[in-house]
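Note that this complex is displayed minus one protein chain, with the remaining chains in position.
Lettered A, B and C in written order, each chain numbered from 1.
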Amino acid sequence: MSEVRKMQQRIGLAPGGKTGDVLAQEIIQRFPQGVTVTKATLNRFYAQVDKGMLLKLANFMKEHQDFEHVTSVGGVDWLAEKKMQVVYHITSYANKVTAELVVDLPRDKPEVDSITPLWGGANWHERETWDMFGIVFIGHPKLERLLNPDGTEVFPFRKDFVSGRRV
Amino acid sequence: MAEMWLNMGPQHPMTHGLWNLRVKVDGETITEAEPVIGYLHRGWEKLTENRKFAQIIPMADRLCYGASMSWSHLYCLTMENLLEVEVPERAKYIRTIVLEAQRIGSHLMWLAALGTDLGSYTVFLYPVRERELFLDLMQNLCGARMTYNYPRIGGVRNDVPANFERDFTRVLNHFEKRLPDYEALCDQSTVFRMRMEDIGYLSAEQAKNLGVTGPNLRGSGVDYDVRRDDPYEVYDQVDWKVCVEKTCDAYARYRVKMDEMRESCNIIRQCIKKMPKGAIRVKAPRTAPRGKTAWAHVEDPRGEGFMYVIGNGDDQPYRLKVRSPIFVTVSAAPAMLVGYKVADVPAIMGSVDMCLGETDR
Amino acid sequence: MESNGLYEFLYGIALWLMQVLAWPCNNLLGWNDFAAWLISPGVVEFLTIFLASIVVFVVGFLVSITFIWQERKTLGRLMDRRGTQVGFLGLFQNFADGLKTFIKEHIIPDEVDKQLFNLAPVLLIAMSCLMICLIPMGPNFYLVDLPAGLLLIFAIFSLAPFAILMAGWASNNKYTVMGGMRAAAQLIAYEVPILLSVAAVVVLAGSFNLFEIVAAQQSSTWYIIPLFIGALVFLLSAIAEVERIPFDLPEAEAELVEGWMTEYGGFRWGLIMLSEYVRGFAACGLIVILFLGGWSGPDFLWPEIWFLIKMFLVFGMFIWIRGALMRVTTKQILGIGWLRLVPLALINLGVAIALKMGGWF
Partner (left out) sequence: MDLRLAPNAIGMTSVEFMAWSTDLMEQLAKYTGIKKAVDKLTAPIWSWAIRNATVPLHFGIACCALEMAAASGPRFDAERLGMIYRSSPRQTEVLLVNGWVTAKLRPDLRRLYEQMAEPRWVVAMGECAISGGPWYDSHNTVQGVDTMMPVDVYIPGCPPRPEAMIDGFMKLHIKITKEMKGTFLDE
């Protein structure tokens, strides 16, 4: 999607909303040290967030920048680099902007604050990420097995769990 | 009457897929609902880590088998963002036509499932009969009825067959003559209105917060559609309108999907007229650098489909995260169900077009 | 049993049969008094009644079986597909279904209440077959002419909820109990409108005897014209009594699997399905007798043939309603029954009384 076409489309469609880079600037002033915005375009911005700052940033984005919808919460297991990663994608219908927040966690004790109290949509995403990777979400209402049968102890999506015959 | 847990499922009419709704019942009214899924979980994302980029396209077809074209297209879009490939103009038009045809086919299968749930076998068979016409079109184009393996990273597999426009316009004219039949069977029958109106209420606030997307969100009055607000392919060069209903109940969701079928016909007709000549595919690089990430989201017939991929240095993805719209809508099911009768559950869950293949991945 | 065509015909056969039996006893074995006893009117009359009941039952049974065939073929045509093709025009499909249930394994789940479980289908089929023998098909083709035939039929008609509750309770399964209770509530709720509309007919006809009702209609017009509202109420209530689609909730597929029939397999289930269609036969017979003037018709055809033609037309109406409408929920079923049909039936009763007082009938 060339940038020019997006600009025309943006002006026509979202009169009231703020564009991605304006939102990114607001966040940079608001959270100077905890959050580093890596890239910001018209309707996207990408940020690296520390574990402790996530809930504060999420509250700010929900209240002031009206991000209403959690597109997805996904876990990534970096076995070689000895870390776990949780990737949030949060969308704002009013501004038509989608934000990608990446949080790094130590691999031995992966824990992060749950954003389910803010957005109900993240409930099952976080539950599935725990079910598959073992990342604990503090404050999640019902952290239990979702897709795997109830008895499983292993976290199947971790890189060290080999599933079936490899091709 | 004492509180009683009731299991509805896992044996459900064939088209919804397998899930089990545990419902706490006080007499006939539902006080608590808890969907149990996982009956179709095959660890799809884990399997993609064993496959090469091109091998994942047929796998993506089998994510949600009701709208397999839209999922394999979403995967190709994500990979094009990752490998920074610009798809030629003609391929974009073909993709839009095929996506909209798949949307009509998927909405027809949803109407058929709704018919079985509400007890009318006729409303099951008429949409299935129309869906056969669209499956024939797709078969001429891609060779298969349901799992097409048609989009490629960087374009589409083959060009359109001879008299492609004639077949499409003929089917669309026939289909637009038949759509009033379904409305006669459903909208004008008071039994259908009695069963569908003011049940499964989901306010706009609840819908946005619980992550419900697509026709179910537009049924609650929120005017958001990924095709218009974050356009991909050629949706911004075709003028069409987003169908939104205000009454937030099961009937509103039904109305949105019926109007969307008409809009899709309109989009296909415009795309066929404006389709330029030219190449249909571009050579894409074979490997992606390790740690490079990309994502894309599309308007799947059931909601906002989303994929996030991380390169691995060779020609296999390191991680491929899929967000299925119905996975979230089913998690919002208790909000729609509590307070209504057990007999209303099929109508409510029928109005939410469920496809459990993508929910369980 | 008064003399009618069927009775005389069978009396001749029975007498001939007894004479054939009596001849060897007289001449070869010499048991003269035994042979005399054989030919005595008592024995012959008993044999005639026995043969007549077999003939009437077999005819009623065959008509119900052809109802099944008619339903599958017409429903198929309504849904733009060919019905069943087993045998000539699909006629042998019922026999295939029937014979198949003979060979099925007799499953009695172990935690089931055995006596009630076995008794319920027997009760159901007994009640239904009793109704076949009570419904006269023509002046020369009936089994019994009771002064209060209509009352007896409705007494048997309203016995069904007991058997259904028994079946639902005995299957010891949450869903069957719910299905059984819904069925009982529905059948009892629809007794009232049916009896009120029948009361209107009796007021006009002046007697409970089915033959006099038909005679009254032959003299004046068919009762469907003056009592149109009553005919409509009777039709809807009959559909509810026979548990067909718009009021099909007890065996709602989507949430109660098969309602109170879930645990029955093989021959017991065959009997239950058969009793459902035989009750349909009885309901159609009543509609024809009460509102469509029974077997009256221009006399180039036998009265019995007219009766059968009207029966198939009325059952065609049942099928048409099944093809078009969807299932209604419990709350609405009882709502329609009590709040819509009962007032209509009362209005109809008022009309009947006014006509009677006015002296037109």
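The definition used in the following text is that a residue touches a chain if its C-beta (ideal position, glycine included) is under 8 Å from a C-beta of that chain, and two chains touch if they have at least 3 such contacts.
In this text the structure is predicted, and so the values were computed from the model without any measurement.
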Statement: Going by the whole complex, the chain not shown touches A, B, C
- prompt: Which one touches the absent chain: B:35, B:303, B:325 or B:357?
  reply: B:357
Query: Of C:190, C:269, C:318 or C:361, which one is in contact with the hidden chain?
result: C:269
Candidates C:85, C:115 or C:221 - the one touching the absent chain: C:85
Message: Can you say which of C:96, C:148 or C:354 touches the chain missing from this structure?
response: C:96
Message: Given that one chain is not shown, which residue among B:69, B:128 or B:288 touches it?
response: B:128
- line: Absent-chain interface residues of subunit A come out as 148-149, 156, 161, 163-167
Task: State which residues belonging to subunit C touch the missing partner chain.
output: 72, 76, 79-87, 92-93, 95-100, 102-105, 107, 253, 257-258, 261-266, 269
Query: Which residues does subunit B use to touch the chain missing from this display?
result: 10-18, 38-43, 46-47, 50, 58-59, 62, 65-66, 68, 109, 112, 124-125, 128-129, 131-132, 135, 145-147, 357, 360
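Going forward, only the chains that are shown with their structure count from here on.
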Query: Once you find the CA centre of subunit A and the CA centre of subunit B, what distance in Å lies between them?
result: 23
Message: Quick check: how many Å separate the C-alpha centres of subunit A and subunit C?
response: 65
Task: Can you check how far apart subunit B and subunit C are, centre to centre, with Cα atoms defining each centre and the answer in Å?
output: 47
Field: subunit C residues counted as touching two or more neighbouring chains
entry: none
- request: Spell out, as numbers or ranges, the residues of subunit B touching 2 or more other chains.
  value: none
- request: Report the residues of subunit B in contact with subunit A in the complex, numbered from low to high.
  value: 37-38, 41, 43, 45-47, 50-51, 208-213, 222, 224, 228-232, 236, 293, 295, 297, 304, 306, 308, 310, 318-319, 321, 323, 327-328, 330-332, 335, 360-361
Field: Of all residues in subunit C, those that touch subunit B in their complex
entry: 75, 78-81, 174, 178, 245-246, 248-249, 252-255, 257, 323-332
Touch list for subunit B against partner subunit C, complex: 4, 6, 8, 11-13, 28, 115-123, 125-126, 129, 185, 189, 191-192, 194-195, 341-346, 350
